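The complex is shown incomplete by one protein chain, all other protein chains being positioned as in the whole.
Order of writing sets the labels: A, B and C. Residues in every chain begin at 1.
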Amino acid sequence: MKRSIFNIIEPDQTNSLASCIFDRAIATLIILSVSVVFAATFDLPKEVQGAFVWIERVASVVFTVEYLLRIWTADLKYPGVSQFRARLRYVSSGMAVIDLLAILPFWLPMFLPGSLLGIRAIRLIRLLRILKLNRYSEAMAGLGEVIKEKQREIFGSFFFVGLLMLVSSLIIYAAEHDAQPNAFKNAFSGLWWTVATLTTVGYGDIYPITVIGRIFGAALALLGVAAVAVPTGIISSGLIERVSSRKASEQKISYCPHCGKRICG
Amino acid sequence: MKRSIFNIIEPDQTNSLASCIFDRAIATLIILSVSVVFAATFDLPKEVQGAFVWIERVASVVFTVEYLLRIWTADLKYPGVSQFRARLRYVSSGMAVIDLLAILPFWLPMFLPGSLLGIRAIRLIRLLRILKLNRYSEAMAGLGEVIKEKQREIFGSFFFVGLLMLVSSLIIYAAEHDAQPNAFKNAFSGLWWTVATLTTVGYGDIYPITVIGRIFGAALALLGVAAVAVPTGIISSGLIERVSSRKASEQKISYCPHCGKRICG
Amino acid sequence: MKRSIFNIIEPDQTNSLASCIFDRAIATLIILSVSVVFAATFDLPKEVQGAFVWIERVASVVFTVEYLLRIWTADLKYPGVSQFRARLRYVSSGMAVIDLLAILPFWLPMFLPGSLLGIRAIRLIRLLRILKLNRYSEAMAGLGEVIKEKQREIFGSFFFVGLLMLVSSLIIYAAEHDAQPNAFKNAFSGLWWTVATLTTVGYGDIYPITVIGRIFGAALALLGVAAVAVPTGIISSGLIERVSSRKASEQKISYCPHCGKRICG
Partner (left out) sequence: MKRSIFNIIEPDQTNSLASCIFDRAIATLIILSVSVVFAATFDLPKEVQGAFVWIERVASVVFTVEYLLRIWTADLKYPGVSQFRARLRYVSSGMAVIDLLAILPFWLPMFLPGSLLGIRAIRLIRLLRILKLNRYSEAMAGLGEVIKEKQREIFGSFFFVGLLMLVSSLIIYAAEHDAQPNAFKNAFSGLWWTVATLTTVGYGDIYPITVIGRIFGAALALLGVAAVAVPTGIISSGLIERVSSRKASEQKISYCPHCGKRICG
């Protein structure tokens, strides 16, 4: 019986009907449960809010049972080690930690009383459930590899942008603080403006009004175009390399100029 | 006579003078008719508005006649099947559905009385006429193929962006709701802010003012740069691949100038 | 003497000292003259404004003399045709038309009295002088070729964006007109909002406030990312093709698999 439960809950095992139904039910419950967090922020009639509480209860209990079943069947997942070690290994794996965090916000308040703000922050942890939907990660895998391959360039440009942001926030603070003491209250306001300008978001809540501030702002906005161009260029070139190296390994057939025979490799 | 009408209205048939004139007249009428929808939103004198009503009437009648003629000649378009089946097949084709929807808003109010809002929404359906201008689709075809080829990566990144947006709207709501209960009224306001930030539009109608909200906003704006970089990279690499594979297939066959034999590869 | 004047004023002729000095003097005068148009918009003391008038006078006279000298030496530029035809050909060339337009705003008001607004608009024509600085056009040439090569794709995506903008302006007008009759007064306001959203500029002067308008706005902003991604991809791929085809023509050396001899081609 343990074996058949394991086959059902383990996603990479046999594609039996029961396993299929289980996967879809869990996915539906995840999406439903996250949608409820979203919908709960609206002013809704009491009955609907009551229904939300029940959906949350059912989802939390189901996810808890799922978590416990996965711990119980851990020795089938990691054969060859003792039952205790298998469970320990499973509990400390990334997906299991997410599973635990996703159910904690439901069980914790029963034991620990907390402030309203604390509860709201804790409730956001439930959003981690969305990471359980790793179904589509396959489509993202190619992109992830490119980012991993190019991580040196990406990290380098982020480091450069970080330094630039720090320096820029101090320059704009120095230029605008006297003219707009409320808008540019401290260097953090300068940083907020810098990010909005460099990423070309430009909310317009704070902006320079002095001549020096505007000249610097214009220069930063132009640099912001480069700040968009550089990561785009890195990702483009990474994606193209991947394709061309794949092609190269497929079509690497040429002929020797000396003996005329075919060379594969 | 049916045959000659078919030759005139069918775009891919013989390029006779009549067919040419018909095509241009329809294209002109489509652009005129859409421009009238645009112009009708301005405060114009009664006479001009009266003229608009007449343009709309003429256009609708012409498009209706065109639609009926296309149904009538459907058996010439799909030879080998019965007349009824040919017409059914044509009526259910994509372009015919657009043709029908584009004339419906004119004929429907004559039979069904409706609220003002309903009529305005229905009138927008007339904008579908613009899709009848599929003349330039050829220039877009290359791009369309690239998007189709890369749809997995594009879908994957959209799915990821969608999840990010959902989670972000809840985080910013939690961070800003207490400080700005009117601006961040519910998670939908958070979603609106998230889209404006992630796409770097940044209207500035709502923006975070708390420290936590601004730090999260800055992080999201920087992610927004990546959100622009990734689809750009995917499309760039797709376009380049297309060109290089086209070149490869063109130049894959050559002949040796010394022995005259064919060289593949 | 005519020959030596021609050698001095013609940019592509001998690089004599006189020619060099002439080129730099004209370039300086162009930049000075455009800077004066810029500076004249500030509230400056009377003496400075007087100096500006004199700079403008000197520049206009110099450009007029330059223009007349170029007409006079046109027969040396186009040898083999009659003097009249050579001058006519020069006068109707692109650069000569710009030269003429750039001096007209100075001479015209002497003969024709005009309204203040008219004069200001005419004065802007002087900005065409900047096109005389075609020195750096060489650096732009590579880019220009890419744009010319890819013009079909670029035109196609612009046509698509144009249609999208037209339709979007009508949808947002229909969605927001009742809620904000002043902001979305007509479809032109909708078009202004559409451009600001699609290009991710997002001034925030007008923005949707209804639920339908915001959902549509969010969709348009996400499409705006694609609207940036597509031309970037086209230009990137064009620039890369250029380099790779240049390399291909340089390195096209391979060996015949049958006879082993070298093939250049």
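Just so we're on the same page, a residue touches a chain if its C-beta (ideal position, glycine included) is under 8 Å from a C-beta of that chain, and two chains touch if they have at least 3 such contacts.
Since this is a predicted model, take the numbers as computed values, not measurements.
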Full-complex contact with the absent chain, from C:I5, C:V34 or C:L223: C:V34
Interface with the undisplayed chain - residues on subunit B: 200-204, 232-233, 236, 240
Subunit C residues that touch the omitted chain in the full complex: 34, 37-39, 41-43, 117, 120-121, 124, 127, 130, 133, 136, 139-140, 142-143, 161, 188, 191-192, 195-196, 199-205, 227-228, 231-232, 234-236, 238-240, 243-244, 253-255
Those residues of subunit A which, in the complete complex, touch the missing chain: 152-153, 155-157, 159-160, 163, 166-167, 169-171, 173-174, 177-178, 186-188, 190, 196-197, 200-204, 207, 211, 214, 217-218, 221-222, 224-226, 228-230, 232-234, 236-237, 240-241, 244, 254, 256-259, 261, 263, 265
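Here is the rule we go by: only the chains that are shown with their structure count from here on.
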Angle, in degrees to the nearest 5, of the Cα rotation that carries subunit A onto subunit B: 90
Where subunit A and subunit C are represented by their mean Cα positions, the distance between them in whole Å: 43
Numbers and ranges of subunit A residues touching at least 2 other chains: 200-204, 232, 236, 240, 254-255
